[in-house]
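Missing here is one protein chain; the remaining ones are kept as they sit in the complex.
Now for subunit A:
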Amino acid sequence: MSRMSIKREWVHGWLLLLPAMVFLFAFTHIPAVTTLINSFFSTPRGRRSAEFIGLENYQEMLTDDVFWKVLWNNLWYAIGTIPLSIALAIAMALWVNDKLAGRSFVRMAYFTPTVLPLIAVANIWMFFYTPSFGLFDQITGFLFGWPASNYLGNPETALNAIIVVTVWKEAGFFMIFYLAALQAIPVSLKEAAQIEGAGRWTVFWRITFPLLMPTTLFVGVNAVINSFRLVDHIFILTDGGPDNASALLLFYIYEVAFRFWETAYAATLTVALLVLLSLLAIGQFFFFDRKVHYK
């Protein structure tokens, strides 16, 4: 009897999972595996079907200057966006969590970019960056008498311009998670520290910040994934240019696959991205694991 009912529970569990698993496998796990397989083949063209070419695609990748360029760009993009947006998110959350005049307006201002499509965000920022006519040039021209500058057309500044847009879009989103975490911190802890004579700064570094560590881990993982995933605005703002100065890995994969139609090489690049993502995830987990535990 009990054997029977256990078996039935198994079947129920499997049946419930089946539909979701079919879709997950069809669009995530199987494509991930076929990406790996395709990276060892050539791109099929016309009548010529794909041939096994071993590591040739990987050799091409390692000698591809653009690949290294976009990888560096991606690193800068991550360094430029992650710490800054996390720091801003913490500051925003602390402010909004406090009794602040006009708190609901302030919170709305911080959070609004989150609900805008990245494409729309790019359109809006386009105006800011336009040479001589855009708001940046008008302000810097008015205040400091700077000449017109083409932020998006200059290889030196294009990526930074993209980073600014990303931070603007992301910080308010991350703020939400910190806000939730802050509200879970007992007020008594803070009060106790204040009675001991600790200033705000000390309270933050000694109590609030360590208690926010799990949130920082969560947000950090999200931010890392986002730094590889958020490329929509590049299409509008720079289209990867000038001379790939603002192209990121995922954008480059798109270009290779859907503009040059080198699908095998695009698969190889995707493998590189997947490896990178998993390494970062593993690394981040182990790195933070030690720090998070003394909660």
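Note that contacts are C-beta pairs under 8 Å (C-beta built on N, C-alpha and C of every residue); 3 or more make two chains touch, one makes a residue touch a chain; residues count from 1.
Following the convention adopted for this analysis, contacts and distances are computed from a predicted model.
**Q** For the complex's missing chain, which UniProt name, "Nitrogen fixation protein NifU", "Carbohydrate ABC transporter membrane protein 2, CUT1 family", "Spermidine/putrescine import ATP-binding protein PotA" or "Translocation-enhancing protein TepA"?
**A** "Carbohydrate ABC transporter membrane protein 2, CUT1 family"
**Q** One chain isn't shown here. Among A:62, A:75 or A:225, which residue touches it?
**A** The one listed residue touching the chain not shown is A:225.
**Q** Which residue among A:79, A:135 or A:192 touches the omitted chain?
**A** That would be A:135, which touches the missing chain.
**Q** What subunit A residues would touch the chain not displayed?
**A** Where subunit A meets the chain not shown: residues 6, 9-14, 16-17, 19-24, 26-29, 31-32, 34-35, 38, 88, 91-92, 95-96, 98, 100-102, 104-121, 123-128, 133, 135, 138, 168, 172-173, 176-177, 179-181, 197, 199-200, 218, 225, 228-229, 231-232, 235-236, 250, 253-254, 257-258, 263, 266-267, 270, 273-274, 277-278, 281.
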